[in-house]
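Omission of a single protein chain aside, the complex is shown with its protein chains in their original locations.
Right after this comes chain A.
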Amino acid sequence: MNYYITYFIVAIGLFSFSAFFALFGVYAERKISAFIQDRLGPTETGKFGSLQTLADIVKMIQKELIIPAAADKWLFMLAPAVIFIAVYMGFAALPWGPGLIPSKINLGIYYIFAIISIETLGILMAGWGSNNKYSILGAMRSAAQIISYEIPAGFAIISVVMIAQTLDLQAVAMQQGVLSAEKITFAGFWDVTKIGGLLSWNIFRAPHLIIAFVIYFIASLAESNRAPFDIPEAESELVAGFHTEFTGIRFALVFLAEYSMMFLVSMIGVILFLGAWNTPLPNMGPVHLADWTTNMWWGILWVTLKTLGLVAIQMWIRWTLPRFRVDQLMNLCWKVLTPLAFLCVLISGVWRVWLM
């Protein structure tokens, strides 16, 4: 019985986190976009416009839920829920600190990849159900893009998994710091098991993972439909793509899913490549910075900071780079990222056998 209560608390906690993050994320996005373009962004609602997104949510909740006359009613109504739940369930397997993980499953990364693929289904449902040609075009684009980019992303992840030898995200996290049970070497030669910090992060344990990380990061932008891979929404060509017909709280759910997805993919990137909840501060002689800054609360802090850093980079990229054309998109995926990811897998194999 107590089990179920814990489950509910965890589920509600994760939901409120993703809702809170979406509020914060939309605000940050507005401010960053404004500053990049030499504007001010929201300033009127609350100090520096900080209550703007809250006001937006209140507005969205009040809006009428419109179902287009010719829409496929059930698909249309379920789509936002499917999109959001798919992303939201992904949060279940992410470790937040030593011993702190909503659901400790030894297939963590595999599960996440499986569950967030369902988002594509939700987007297709939204596009098809709307019975609007722009929506279906957007949905098809999204499906094509996500299916393509899952391949380099998958191989980049496999190259980490080969180094880590586990699919359990908590175990992957554990290996990248002073709590590691096995020997960690910096770039394959320097034993840093007791030093920890930045030096034991995956991208430094095996430096070719830097390339894998870049591949993963680019692919993750595509997975979350963020610019420069936002052709599914492409507001200047497709009105707003797959979510054109959604109003009020349904639209808010789609939006929530996009921002949760940004956080989710960034956090996976942090866990796999950037030391998860481990501190960046190494032990130096008698100054045991790494030991001092490793526990559950520090873990939450580090993983949040690193993830928000990546989210900020996603926003920065969104407001700088122009949208890809669909052929450029496919070119980049199949001719550049996929071969490079294969190469990373190959190097990982060699690395694991000879250098670890």
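Please note the rule applied: a residue touches a chain if its C-beta (ideal position, glycine included) is under 8 Å from a C-beta of that chain, and two chains touch if they have at least 3 such contacts; residues count from 1.
The criterion applied here is as follows: contacts and distances are computed from a predicted model.
S.K.: Given the options "Response regulator", "Tryptophan synthase beta chain", "succinate dehydrogenase" or "4Fe-4S dicluster domain-containing protein", which would UniProt use as the protein name of the unshown chain?
M.R.: This omitted chain is identified in its UniProt record as "4Fe-4S dicluster domain-containing protein".
S.K.: Check each of A:Val10, A:Ile32 or A:Leu301 against the chain that is not shown and name the one that touches it.
M.R.: A:Ile32
S.K.: Among A:Thr6, A:Asn106, A:Gln165 or A:Thr320, which one touches the chain that has been omitted from the display?
M.R.: A:Thr320
S.K.: Using the touch definition from the top, which of A:Leu305, A:Val336 or A:Leu355 touches the missing chain?
M.R.: A:Val336
S.K.: Go through chain A and note every residue touching the omitted chain.
M.R.: 32, 34-40, 43, 316-317, 319-321, 336
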